[in-house]
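The complex appears here without one of its protein chains, the remainder shown in place.
Up next, chain A:
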Amino acid sequence: MEQAEDLSQYPLELTGKNVPMVRFKKVAKRYGSLTVLEHLDLDVAEGEMVTIIGPSGSGKTTVLRTLMTLERINEGVIYVDGKPLTHMEKDGKLVPASQKYLRAMRSKIGMCFQHFNLFPHMTALENCMEGPVHVLGIPRKQARERSEELLEMVGMADKRDQHPSRLSGGQQQRVAIARALAMRPKVMLFDEVTSALDPEVIGEVTNVIRRLVSDYNLTMLMVTHQMGFARDISDRVCFFYRGRIEEQAPPSELFGDPKSDRTRQFLSAVKEAV
């Protein structure tokens, strides 16, 4: 049995100027004896695009999954929009979040997966309408209009009545992005959304993400192995190594003049692989 952590060291909410949209505070995540995240501190400002790179198994996906509340954390607190996500206030103290609290907080976050995970028994349009209608309770007509707009934005309007099995990987991923946006999240998470795609269709998905960056005031956290794309689009790049941030900097700096040997090694290994 692990020692219960003293939660009084964490604020009940974040106040003041420059409250980050996302804050990881001393977050630890373990699977049995394997420590995947080790006292991770990470802030993402509102509207910022932060990219996470790093070797396989360094904990990149885990960062996104704990933020999406798909995984519970073992230590620390994650804050979203100034309020705790993984914990909630009870009698002036932080306690682990209840399911009800998690549901309220989770509505601020959306996620796109490597393997799209579209609902196979629904058309592209139905996939996008599902959350608005059955989670948010928005009238069908309104949900439909908004979903159609979003499908238009990702260039999938003409395929809206197709089931996922009839769509290419790039098309499915674009529908998945529209589905996540239909919930109006404040924070969007992208986990290697182009890794399962054929090279010739990667561009259709990255172009959509570029549009999100330029046209929407979304806070985004993205894991990718595409260094060129990360360099183009990010405000900041974090290099993960064994569950910690080894180095973080604006892309020009991190790719152009990495400080850490490990970062340098990783970047040159990636370059050779291409």
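Throughout what follows, a contact is a pair of C-beta atoms (placed from the backbone, for glycine too) under 8 Å apart; a residue touches a chain by one contact, two chains touch by 3 or more; residues count from 1.
Criterion: contacts and distances are computed from a predicted model.
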item	value
Protein that the absent chain corresponds to, by UniProt name, given "Ectoine/hydroxyectoine ABC transporter permease subunit EhuC", "Rieske 2Fe-2S domain-containing protein", "Acyl-CoA dehydrogenase/oxidase C-terminal domain-containing protein" or "C-type cytochrome"	"Ectoine/hydroxyectoine ABC transporter permease subunit EhuC"
Selected residue (touches chain absent from view) among A:R72, A:K90 or A:H121	A:H121
From A:E130, A:E148 or A:E253, residue that would touch the chain that is not displayed	A:E130
Missing-chain contacts mapped onto chain A	68-70, 103, 106-107, 109-111, 113, 115, 117-121, 123, 130-131, 134-135, 162-166, 179-180, 183
